[in-house]
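I have placed the structure first, in the form of structure tokens, so that the comments after it can refer back to it.
With one protein chain withheld, the remaining protein chains of the complex are depicted in position.
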Amino acid sequence: MKELLDQLIALAVEKVPLLGQAPDWVFYLLWMLVAGAALLVYASLIAGITSWVERRIAGRMQARIGPNRVGPRGFFQWIADGLKSLFKEDVTPANADKPLFRLAPYLVFTGMFGAWAVLPYSARLYAADLNVGILYVMAITSLVVIGILMGGWASGNKWGLFGALRSSAQIVSYEVPAGLAIATAVALSGSLSLQEMVRAQAGPLGILGWNIFKSPFALVAFFVYFIAAVAEGNRTPFDLPEAESELVAGYNTEYSGMRFVFFFFAEWANLFLIGAVSTTLFLGGWQGPLANPDTWWGVMIGAGWFFLKACFFVFVLIWIRWTLPRLRVDQLMAMCWKYLVPIAFVCLIGTMLWMSVFGDRAFFGLVAVGP
Amino acid sequence: MNYFRNIWEAISSIAQGMAVTLRQFFTKPETVQYPEVDVLNPRMPGYSGHLKPVSERFRGFLTVDTTVCISCNQCAHVCPVDCILVESEKGPKTTVNSLRPDGKESPKTRYPVQFDIHLGRCMYCGLCTEVCPTGCIHFTREFRGAAGEYHKLIHHFISPEEAERVRKLAAEEAAKPKPEKPVATKVEAEKE
Amino acid sequence: MSPLQTDIWTLNMGPQHPSTHGVIRFVLKTDGEIIADADPDVGFLHRGLEKIAELVPYPSFMPYTDRLDYLAAINMNWAWALSIERLAGIEVPPRAEHLRVITAELNRIASHLISVGALASDMGAFTPFVHALRDRERINDLFEELCGARLTFNYCRIGGVSLDAPPGWFDRVRGFLDYYEPMIDVFNRLITDNKIFVERLRRVAPVSAEMAIAYGLVGPNLRGSGVKFDLRKDEPYGIYPQLEFEVPVGRGYRDGVLGSCFDRYMVRIEELRQSIRIIRQCLDRIPEGEIQAKVPKVLRPAKGEVYCRTEAPRGEVGFYVISNGEKTPARVKIRTGSWSAMSIIRELSKGWMIADLVAIIGSLDVIAPEVDR
Partner (left out) sequence: MNLTYLAFVVMSAWVLLAALYVVTTRNVVRAAYGLLAALFGIAGLYVIFAADFLAAVQVLIYVGGVNILIIFGVMLTEHLGRVPFRLVNFNLFPALAACALVAFALVLGVLIYPWPESAASYAPTSARIGQMFLTKYLLPFEVASVLLLVVLIGAVAVARKEVRDE
């Protein structure tokens, strides 16, 4: 990939006059723009298709069909909806704080898509590999809560403000168990970089090295992380910020047209993000049978594994959403502080003890070989 | 102990619920794809769910067989929303075949010159069909009634020409000192 | 330390709000999430049904009773028919009585399905609502075969019912019951047993028996508070005395508080089973015969008045009818269950959260047309 790019750049320098004299950072900037655009297209595609998938799955779970008119089995429904939203009137309430109201959806969008830059799609397929990758993911997604808070407050609607307050309380709280569960995975992998974490999960069959198999505590930590991630993503059963039966639509009550779509695209992009991060942290990322970071086909198979695992999580998330009722605010907090946080602590300490006793050998390897 | 019981209950009950939705996920949907599935066909070809087609007794739009209507006005009287308007002229006396199962014949001396049913007002209660002595007003299974303009919801069951013809007939009838049978049979024949 | 100074917010919940079950408006005063006051503002759906009743003849009011509570139209029809039958002293043939019980109990199942489904959907789980509707759709099919309508049945008549069952209908009802009885368990697995759902309801807004009686709660809402009062047992009408069934009451299901939202919900779930039991008995013993008593074409009941109450899915529905010998009633007063349920919401919701208010409205099963009439 890099070689191909270098050749392309060389070709461009040769053909385009004056480009040869341009400083290096021009190329750097161009490369970043291209990578960013590619990532954005990929993420939008995933988010859009997820919106269709979710509606189809929801339909079938409710004995309905779901969208099936636009294209084969309604596959292009999301494009139709996107186009429709583009043409819809974009209402800004008179009582709104206009600059903040307009800014909020973009913040949400940026926060969600920023995290996509460091996802380890495969061994050599990624936009960036930061050595604080997982911290970056946590940090950049906190923009989402700011966007929600901003949008909810700026729309000048009390229901919106309610949603925003609930959302921020929820996300700030659930960052704690999520962080602790992530720390468990970090302790097992010994790195903050997502690529390194995935590489550390290599093991027999490509499966047994996964973090959830390395220690029983990691398995629990995985569930803790997953629940906390669902809560941070404002999905049912933690969808209090936009609880439609209580708060009309929560923080996006006043949004319409394209801005509304930004909120929702971010939500659907978040589904894949939750799946991807969970996969990376606990389920071995692109590790899997036949995945090999050194050959190109091994890399492609790895990408397939990663995509498959993430999509499985997307399905589980949708499945949960269309089954469960919603928690109440105090129950939400009780669940976080009384259940998830202590359990996450136990997992972290337990994993460390486990590692000091058994080393970071795989759980199943341990069972088979004995200590 | 309660603490762990709570966790266990939460996990098991959520798993149970998710099993139910998953089973539904792999079951065929029940939705009727309405314009594609012919719901008036008893077998509803193309549909795989469990719902029934529009039944025989379905209370769709009202329709009137004006040839058997004896203009007794009972339907208009019983109608709770006054959606039926009947005006009639006195004409030659005949007997008509009623649509009722007993096939009872009713004497007919009045002929409707206007029979309007306002389907925008009608609440499809069926009281009019029950009081009708001849069964001329009855339900159809038709339910597709979208209209672009409001006045199109008022169904006129007698055309102006027909009303004009009946009026003429009634005027002739009124001019005569005594009604004669042959005229009436001619009317019947024409109508058929 | 002085407590934090907090502002009271005034919020407008409704008339266009996803969980008000029709057009009802609440003016909420909240302290954060906690409700200080929920002032119900009703009347958005007022159609003047009581006045209409004075203007149309006795039989012609029947379709209007469908609209009184469109989720339980048969029960409303029956209440009206029964009132006039008592007023005019009309005997109803036994086959018609059985048909009435079968349809009314089917309708009770349909209505309770909406109620429990809507409560689940208010709790944020939309799928149970659709699953409930899926089963209700079959009842609608049965009704459509019987009387031609799926919602506003207009099936009962003064002195009987309008149509006899079509051939094979009873078998199809039996088939539905065989299908539906296990579905209650499936539904329970889907939502009733759900830990989140139970926790959301089991201790929320308990109504004590005294309070329930004081506010005149009726039907499942009253029984949810542990008061065993069912007009089908305690003031029997129709053929209910000949039928065996139990009256489920709230008993603090799942370690909850007696009379909480979950008790009201569970009473409805249990009533589904009882209704099935009643229908099965009726199907076994339905006699042949007339379905309509001899009623004069223009009904002019003798001077007098009657208050007749029946047990509808939302509790007691009573018609107070005064006749002065004309073909239209002189005065009709309708008493409905949702009205009293509505009156308790203000008292009940104080100190609970907005999310609980939704649960309270849902568990009381308030239906706007019944409130406003």
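Each chain carries a letter (A, B and C) given by its place in the written order, and its residues are counted from 1.
Note that a contact is a pair of C-beta atoms (placed from the backbone, for glycine too) under 8 Å apart; a residue touches a chain by one contact, two chains touch by 3 or more.
Only a predicted model underlies this, so the values are computations on that prediction, with no experimental measurement involved.
Asks: In the complete assembly, which of A:I65, A:A123 or A:L161 touches the absent chain?
Replies: Final answer for the missing-chain contact: A:L161.
Asks: Looking at the whole complex, which of A:I146, A:A202, A:L290 or A:V316 touches the chain that is not displayed?
Replies: A:I146
Asks: For a quick check of understanding: of A:L33, A:L83 or A:V172, which residue touches the chain that isn't displayed?
Replies: A:V172
Asks: Tell me which of A:V70, A:L125 or A:M138 is the one touching the absent chain.
Replies: A:M138
Asks: Name, in rising order, the residues on subunit A that touch the hidden chain in the full complex.
Replies: Counting only subunit A, the missing chain is touched by 23-25, 28, 97, 100, 130-132, 135-136, 138-140, 142-143, 145-146, 149-150, 153, 156, 161, 164-165, 168-169, 171-172, 175, 192.
Basically, only the chains that are shown with their structure count from here on.
Asks: From the mean C-alpha coordinate of subunit A to that of subunit B, what's the distance rounded to whole Å?
Replies: 56
Asks: Counting only residues that touch at least two other chains, what does the list for subunit A look like?
Replies: 61-64, 322-324
Asks: Any chance you could list the residues of subunit C touching two or more other chains?
Replies: 127, 131, 134, 190-191, 194, 196
Asks: Going by the contact rule at the top, pick out the subunit B residues touching subunit C in the complex.
Replies: Listed in rising order, the residues of subunit B that touch subunit C are 6, 9-10, 13-14, 16-17, 19-21, 24, 30, 50-52, 54-59, 78-80, 123-127, 130-131, 139.
Asks: Show which residues of subunit C lie in contact with subunit A when the two form their complex.
Replies: 9, 11, 17-19, 33, 120-127, 130-131, 134, 190-191, 194, 196-197, 199-200, 353-356, 358
Asks: What residues on subunit A touch subunit C, complex-wise?
Replies: 58, 61-64, 158-159, 162, 236-237, 239-240, 243-248, 322-331
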